[in-house]
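Before I ask anything, let me first share the structure, which is written out below as structure tokens.
Missing here: one protein chain of the complex. Every other protein chain is in place.
On to chain A.
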Amino acid sequence: MSQPAIALQSVVKEFPLRRGTAVRALDRFDLQIADGEFVAVLGPSGCGKSTVLRLVAGLDTPSEGTVTIEGARPADLVRGHRLGVAFQEHALLPWASARANVELPWKVAGRPVDTARVDELLELVGLTGFADARPRQLSGGMRQRVAIARALALTPDVLLLDEPFGALDAVTRRRMNLELARIWAEERITTLLVTHDVDEAVLLADRVVVMTGRPGRVRHTESIDFPRPRRTEVTRDPAFHEIVDRLTRLLDESDEPGHSDAAA
């Protein structure tokens, strides 16, 4: 691996609270993501997963340590409109159609909208027939798919996903996971996915990083080698379940307070 696409080096993030105290969300957090790699970050609630993603997105700055994307600061990538994000809340514009929402990145960047690409994206997420529907007329899963199409719009160098399916029911979530796996197999963008769903992480990622409880550090890293494109058969593979079980156990232990280091 030459230069990693994304590198976080001994990152500390503290949020100031009242009266001079601070909460330490991340403590010397290290993570490197290679070009074209899909990394999922797993961790118990409140361990700092979203903080990691916000640091990479340039929405926050680290208290200590460095965050670089392609050797530059995240803000530089943002300025070049080369980042795509999707959050747990779809964050779509309620007054705009699905198509207009997908077109937003071009408009924000001041570029002419690539209509062919918009059509292609809507087809990719299976919403060709719903291009003119507004978010309130779409189901939760459809809205998330629009959000993902929007994140992919400008073929970003880096895709950041913060529990994009967190608000969905289990069945829809699984279906969306499989769809994302299919979409990703076509686009192969360097991706950082933050989630607390172990199945989702194992199904989608090349590498899964398990974090400790707060303050978050890397506890364990697991390479996932199932061939792509991954379909629903993968989830029936005993090896899949073995990995899921192991990571779930790690996650349960992470959740217990006072636990610090990994044996694995």
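Points worth noting:
By our rule, a residue touches a chain if its C-beta (ideal position, glycine included) is under 8 Å from a C-beta of that chain, and two chains touch if they have at least 3 such contacts; residues count from 1.
Operating definition for what follows: contacts and distances are computed from a predicted model.
Taking the options "Xanthine dehydrogenase family protein subunit M", "NitT/TauT family transport system permease protein", "Sulfonate ABC transporter" or "Protein kinase domain-containing protein" in turn, only "NitT/TauT family transport system permease protein" matches the UniProt protein name of the chain that is not displayed. Across A:4, A:62 or A:105, the residue that sits in touch with the chain not pictured is A:105.
If you put the missing chain back, the residues of chain A touching it would be 54, 57-59, 78-81, 83-85, 87-89, 91-95, 104-105, 107-109, 136, 150, 160.
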